[in-house]
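Left out: one protein chain. Kept in place: all the others.
Let's turn to subunit A:
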Amino acid sequence: MMIEVLFVLIVTALAASLLGVFLVLRGMAMVTDAISHTILLGIVIAFFITNDIRSPWLIIGASLVGLATVYIIELVSKTELIRQDAAIGFVFTALFAIAIMLVSKYAGNVHLDMDVVLMGEVIFAPFNRIDILGFSIPNALWQLSIILLINIIFVTLFYKELKVTSFDPKFAYIAGFSVAFIHYALMTLVSVTAVAAFDAVGSILVINFFVAPALTAYLMVKRLGAMIGLTLVFAVLNSVAGYCISFYFDLSVAGTTAFVALITFMIVFLFNSKGFISSRIQKMQQKKAFSRAMILMLMSEQSHQSLTREEIMSHFNLSTRQFNRHIDHLLINEYMEKDEERYMLTRRGEEFTHYTRLKYELPA
């Protein structure tokens, strides 16, 4: 039964991150965050009408509110009176406030656990079961699998359209693609996925399952196909790691998975070949190589052919430590030689400066 929890988690992560790739590329991560908050209003309203937390109307109602959120944000920012980020910020909090108010006003009379809606608890997923073809499987797994399938079909069918509208919306519009259709179709699926995922991972963490794997993949690859593949790999990896850690320490599964996703991201961010650390090292090496080249270039000039330690140090404003490091390197590699406290270029140093001048077209 516990393994079913992992399955629910993985299917949620796959369904969300597949769409997340396009959300990241379109810069709609925070709009999705807004949706994942406002669907709560749809859930609350639909729940008050149907009084059944499992009703399919909840999904429909919540998705409609999700779409309405996107529409209102666009409407407000289209007036050009309010910037888009401010529009997102106040629209979703206002709708969220209505939801909280409804819940706090009527929560006494109904069985709607706010904590579960907001935080989700994937551990409870196996308790709600459904019989499909004679097999008893968790309801959440069944729902999310269908949604994963729909998302896969959508991305496969409209791959070209999604690609063009994500990377170059203006060209897509001129070339006759229906930008608005793809946009709203994507946002509809995002809303539906977010609603289905809410009782597994909670409405606040859903955004993590959408964007974290896609962002991690985005750091590593340039091609869309590769990015999608890698995103799905990270989605599974984060889920499995999060599940194991939370199981071992008895923590919230969704919360742990979300934080593991940040750690995965930071590891890739720091250590990948174009990442933070390697680019820092590269910069430092370039700086060193440049300083050394500058010393050699100075000494290739007529008036500076033999210099003392003090002359070099004052010319480049070097500290003793920097000077020793550079000079040691240059001496060992035989770019220069030392003769009674004066430094001079060797033949190799002369060649280096000669070719450097040619390379950068500097006057001799």
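Throughout what follows, a residue touches a chain if its C-beta (ideal position, glycine included) is under 8 Å from a C-beta of that chain, and two chains touch if they have at least 3 such contacts; residues count from 1.
We adopt the following convention: contacts and distances are computed from a predicted model.
Asker: If you had to name the missing chain as UniProt does, which of "Cytochrome c oxidase assembly protein CtaG", "Oligopeptide transport ATP-binding protein OppF (TC 3.A.1.5.1)", "Phenol 2-monooxygenase" or "Iron chelate uptake ABC transporter family permease subunit" would it be?
Answerer: For the chain not displayed, UniProt's protein name is "Iron chelate uptake ABC transporter family permease subunit".
Asker: Tell me which residue among A:81, A:174 or A:332 touches the hidden chain in the full complex.
Answerer: Answer from the full complex: A:81 touches the omitted chain.
Asker: Which listed residue (A:17, A:208, A:231 or A:353) would be found touching the missing chain in the intact complex?
Answerer: Within the whole complex, the residue contacting the unshown chain is A:208.
Asker: Of the residues listed, A:6, A:224, A:241 or A:262, which one is in contact with the missing chain?
Answerer: A:262
Asker: Applying the definition given at the start, please give the residues of subunit A touching the unseen chain.
Answerer: 24, 27-30, 32-33, 37, 76, 79, 81-83, 85-86, 88-90, 93-94, 96-98, 100-101, 104-106, 108, 114-115, 118-119, 202, 204-208, 210-212, 215, 218-219, 246, 249-252, 254-259, 261-262, 265-266, 269, 276, 279
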